[in-house]
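Structure below; questions to follow.
All protein chains of the complex are present and in place, except for one that has been dropped.
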Amino acid sequence: MEFLAKMMVMAVGAIFVQNFVLARFLGLCPYLGVSKKLDSAFGMGMAVIFVMTMASAITYLIQVYLLIPYGLGYLQTIAFILTIATLVQFVEMVIQKNSPSLYKSLGVFLPLITTNCAVLGVAILNTTAKWADGTPYNFLDAVLNGFFSGVGFTLVLVLMAGMRERLEYANLPKSMKGMPIALIVAGAMALAFLGFSGLKM
Amino acid sequence: MKYYIKLGLILLAVCALATGILAYLNSVTAPMIAEVKRVEAENARKEVMPDATDFVKKTMVDSSEVDTDLYFIAVNEAKEPIGYILTVALNGYSGVVKTVVGLKNDFSINKIKVIEQTETPGLGAKASTPAFAEKFVGMTLPQLMVKKDGGDIISITGATITTRTVTNSINAGIKRLEEVLKVEVTNG
Partner (left out) sequence: MDNMKVLTNGFIKENPVFILVLGMCPTLAVTSSVVNSLGMGLSTTFVLICSNIIVAMIKGFTPAKIRIPVFIVVIATFVTIVDMTMGAFMPALHKSLGLFIPLIVVNCVILGRAEAFASKNNVLSSTLDGISMGLGFTLALSLIGAIREVLGAGTLLGFAVLPKAYIESPMLVAILAPGAFITVGFLMAIINMMKKEK
């Protein structure tokens, strides 16, 4: 029961209160780049959830069993980014071999994820994140945090794509079309998500 | 196959070179970063206890080096204890708020300083300003609650939660210190 409650706190925190895109400003490139069509946004979101969960697990193990015991904390950035790049390649290969249909829908997004700062962001945040009582995240917490952060990313990405599909038909001044109006809509969305901050469980 | 081994070796060489450079740089900067942190902590202590000339480090929990478990006895030139320094932390509106508290011998507040916070800019973030620290000067334990909870601390407009966080963290910190000192007196 206690575990479930903890999980709820983390889920609401990662998805709404500290949303990766709107509150932490991570993963903005895909958020603005892949949100023109609803189905590609959904595909990207799924790929990000998957990679973020996996990356959280592996980087956590690297941090705790390699970097800290050997006093190599300063290599964190290099170690994490290489791990993520390798992981993305590996996932791409596995999916390509075993599930061609899944590869067709996710494949194009996978290489983009290496430079998605949300993935590196969650990996670094997991190493410093703490619960309210000061205990650091354990392995399971880190993995769940990666998963829920990915869900939060997907949620706003899909919402944004839904709005942008409609914006295509809006009668806008020419210079506002495309990226400018997308950013302003994102601003309005961030304003709405600001209402979640300070939510206490 | 041979080609892939060659690729692997090149990559390995690049990584080894990078690691070597960083290891050297780390050995130079790590002590400097530690020194910066030490000076920062020292300055915070001096700021909340300007009359003290030296601080004696003590710990509330055996062999813990976590800063919220430590306290310092402030001593003046004559080596007489003039008060205590505490570091307290609690979750505020959007993250941990950490405060250094200077206490006189009678546990009334000499001065406080919020050293770490990620509160909303323009609202809760005002907790870092001297005007906010001013509210706490001279307060004692029974007064240490926000007005809404029946104490004497007037909240920052639009940031009751942040004010309450700082107030309650100090309140709990003083109570904890009193407990620890009581135990030490009975033991000693």
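Per-chain residue numbering starts at 1, and chain names A and B are given in the order in which the chains are listed.
As a working rule, a residue touches a chain if its C-beta (ideal position, glycine included) is under 8 Å from a C-beta of that chain, and two chains touch if they have at least 3 such contacts.
What you see is a predicted model; the values in this text were computed from it and never measured.
> Among B:V36, B:V66, B:V137 or B:V183, single out the residue that touches the unshown chain.
B:V36
> Which residue from A:P100, A:P136, A:G162 or A:G187 sits in contact with the chain not drawn here?
The missing chain is touched by A:G187.
> Name, in rising order, the residues on subunit B that touch the hidden chain in the full complex.
Contacting residues on subunit B, toward the hidden partner: 6-7, 10-11, 14-15, 18, 21-22, 25-26, 29-30, 32-33, 36-37, 40, 120-123.
> Determine and list the subunit A residues touching the chain excluded from the picture.
22-29, 32-33, 74-78, 81-82, 85-86, 114-117, 120-121, 124-125, 173-176, 179-184, 186-188, 190-191, 193-194
To be clear about the criterion, only the chains that are shown with their structure count from here on.
> Rounded to a whole Å, what is the gap between the Cα centroids of subunit A and subunit B?
Going by mean C-alpha positions, subunit A sits 31 Å from subunit B.
> Please give the residue numbers of subunit A that touch subunit B in the complex, ascending.
Contacts found on subunit A: 17-18, 74-75, 78, 82, 130, 132, 134, 197-198.
> Spell out the part of subunit B that touches subunit A in their complex, as residue ranges.
15, 18-19, 22-23, 26, 30, 68, 89, 91, 93-94, 96, 120, 161
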